[in-house]
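Comments concern the structure below.
For this depiction, one protein chain was excluded, whereas all remaining protein chains were kept in their positions.
Take a look at subunit A:
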Amino acid sequence: MAGAGGGGNDVQWCFSQVKGAIDDDVAEADIISTVEFNHSGELLATGDKGGRVVIFQQELESKNQPLCRGEYNVYSTFQSHEPEFDYLKSLEIEEKINKIRWLPQKNAAQFLLSTNDKTIKLWKISERDKRPEGYNLKEEDGRYRDPTTVTTLRVPVFHPMDLMVEASPRRVFANAHTYHINSISVNSDCETYLSADDLRINLWNLEITDRSFNIVDIKPANMEELTEVITAAEFHPNQCNTFVYSSSKGTIRLCDMRASALCDQHSKLFEEPEDPSNRSFFSEIISSISDVKFSHSGRYMMTRDYLTVKIWDLNMESRPVETYQVHEYLRSKLCSLYENDCIFDKFECCWNGNDSVVMTGSYNNFFRMFDRGYRQDVTLEASRESSKPRSVLKPRKVCTGGKRKKDEISVDSLDFNKKILHTAWHPQDNIIAVATTNNLYIFQDRL
């Protein structure tokens, strides 16, 4: 079993690092709400419920240990969003960061978009490691010199200083969403991006903050007829005119912005017919799609609903090409999960760099990987117990009935408060970031 899943059947996943508080008493503000690698994988950003963004940077591989990948250390921390109060509706606007998306790097600085329920912000993260010294009119501490004492001229010179990383908000995109923003996605043209809330999707230009263009609107004229909401949206990785959005009814719509200004009419509708033998009162709820991600190639897209991960070929709308069961043993527990609201948990999913493996989270701090090529899957656990440096993760197994074997865990023993909703995969290497409630685990393959 060891080695199953993850870029070939010989990959073994090892613990690398864990970030966050050790104690079990979780502060609400520390709950991680999003995780995202940048395009090179050098930077790893997390957002939390307290509105903060923490960016980790991978250390350069040292010559001493050529086989060991660099560790991720804190690079920058800043408060992205603050709680607000909507006076008109007498409601709080949470500062929780719903999504972070990096922009492709164009110069020395890094840019990312972060969003809460209502406002998107563009942050510039830049380094400063030199400072000018030797001004003519100012002292080193900034005080102005008496001009009469200036007798010579000199040219200020840059001297090295301790590295300082500065994060500054460059744009604030506000007041465009009536409902809660669930997704942002940067276009491949690097000039525009979309933001999606429950009922509408807006298109923005990264330079323009006072205007956005509504491209999808599913709000019914009569709100009493509302039965479906938008749950996620993403731009195609290569085609700047194409995007998809998923719904609470388990459908995905692909839209082409060239077709019309308002993309209410989809170009393609992806929907799998319901399996009549599995119908129940909960069928619709568990079919609601919580995440949609294009493959890096742009040929496929992956959707996550409550019990499964599905891979769709963009050329075939009738059904997915692959379906992976994440935790089918929960199907008989749906009523309890409905009662405790776990059935509404929104799990995310991600692709590895070459689209051969997909990963998603589950309960009890388990996460699952599905190797598409080798048709293997593995369940791993993110826990402090298996946190010895470079210790290999042992595959876990959930016992669904009958006699429980050693090392198996029974369904009734699962901790539904320990859920892994957010995971991310390094764009090139086998390094993954897995967020438990308030800890970030980094695992990498054994070299």
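Operating definition for what follows: a contact is a pair of C-beta atoms (placed from the backbone, for glycine too) under 8 Å apart; a residue touches a chain by one contact, two chains touch by 3 or more; residues count from 1.
Criterion: contacts and distances are computed from a predicted model.
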Candidate names "AP complex subunit beta", "Hydroxyphenylpyruvate reductase", "Ribosomal RNA-processing protein 42" or "Cell division cycle associated 4"; UniProt protein name, chain not shown: "Cell division cycle associated 4"
Just to verify: which one of A:268, A:333, A:394 or A:446 makes contact with the chain not shown? A:333
Quick one: which of A:24, A:139, A:162 or A:225 touches the chain that's been left out? A:225
The listed residue (A:73, A:136 or A:178) that touches the chain absent from the view is A:178
Against the hidden chain, subunit A presents residues 86, 88-94, 117, 178-180, 198-199, 219-229, 231, 248, 276-282, 284-285, 288, 331-336, 338-339, 341, 344
